[in-house]
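Only a single protein chain was left out; the remaining protein chains are all shown in position.
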């Protein structure tokens, strides 16, 4: 089962992914795309980490997401990717259009054939005013398109608001 | 049947409107409210255009939306308006309060009596932080009120997220 969980800032999307992973009863591998670039991000990462069971494997993957998923997916396992939009931001900041297109396509191709439970977390950032700035606009476009493409190949898509999930595709957990 | 389709940036709202128009089996008239003010917008318009069937009539209407709808609605036809929020922005930028109020009321009056299938697309921009700037705040207020008023006179209101529709009013297509 592949599940995409979208949600705004502090909407409970990571918590929901972690709950679904625990409830799967499977061994969990947590793929973190964040890199501790500043103090605020370090704190956020530490807070996420403190919440996770100690027996979860954690892999930090800022860019090569498809390769990491391919290497770690198992028919009886559960993978969490938290989150897609940070991975996309890392690729945009790397400023290499070809690498972005290649990694993006590799992710979609890999997702289509991965065994086991996969939980993908993404920030929903498309329902506000888009601020000025070329990078922000590129990000908004790229994130919207990515979420559409990932949603199309997931069995279940959920939107979290105030910690509560809405089902966009498939059934509520 | 009148349908309002709201959604964030790159959420698949235009695609959904175009799919519903194709599936209606009716002759389609596409009313574009965008004007190619800069290179980025020209590209966006070209991308939208490349996606549409060649037998669709296309009418560019930055301001006089009610008159265009009135002139082109037919009992056996299907109209797409893409999008309401650009039309509203065009009116706000024209900086004529009376024209804005008049065109807005004309749209609501016209919608109430139009024959045929009408698909109206709007940007949902109200669920983020409202940036500073008087025009942006006026836009956010005006867009929210407009969507409420249009929703009240539509049979069906859908919100797209990641390419997937949620039904706010009426049934999912």
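Note that the chains take the letters A and B in the order they are written out, and that residue 1 is the start of every chain.
The working rule: contacts are C-beta pairs under 8 Å (C-beta built on N, C-alpha and C of every residue); 3 or more make two chains touch, one makes a residue touch a chain.
Model, not experiment: these values are computed from the prediction.
Colleague: Considering the whole complex rather than only what is displayed, give the residues of chain A touching the chain that is not shown.
Modeller: 7-12, 40, 124-131, 136, 139-140, 161-164, 166
Colleague: Could I get the residues of chain B that touch the absent chain, sorted low to high?
Modeller: These residues of chain B touch the chain that is not shown: 4, 6, 8, 124-131, 137, 140-141, 143-145, 147-148, 150-152, 157, 159, 166, 168-169.
The rule is simple: only the chains that are shown with their structure count from here on.
Colleague: If you average the Cα atoms of chain A and of chain B to get two centres, how far apart are those centres in Å?
Modeller: It comes to 31 Å between the two C-alpha centres.
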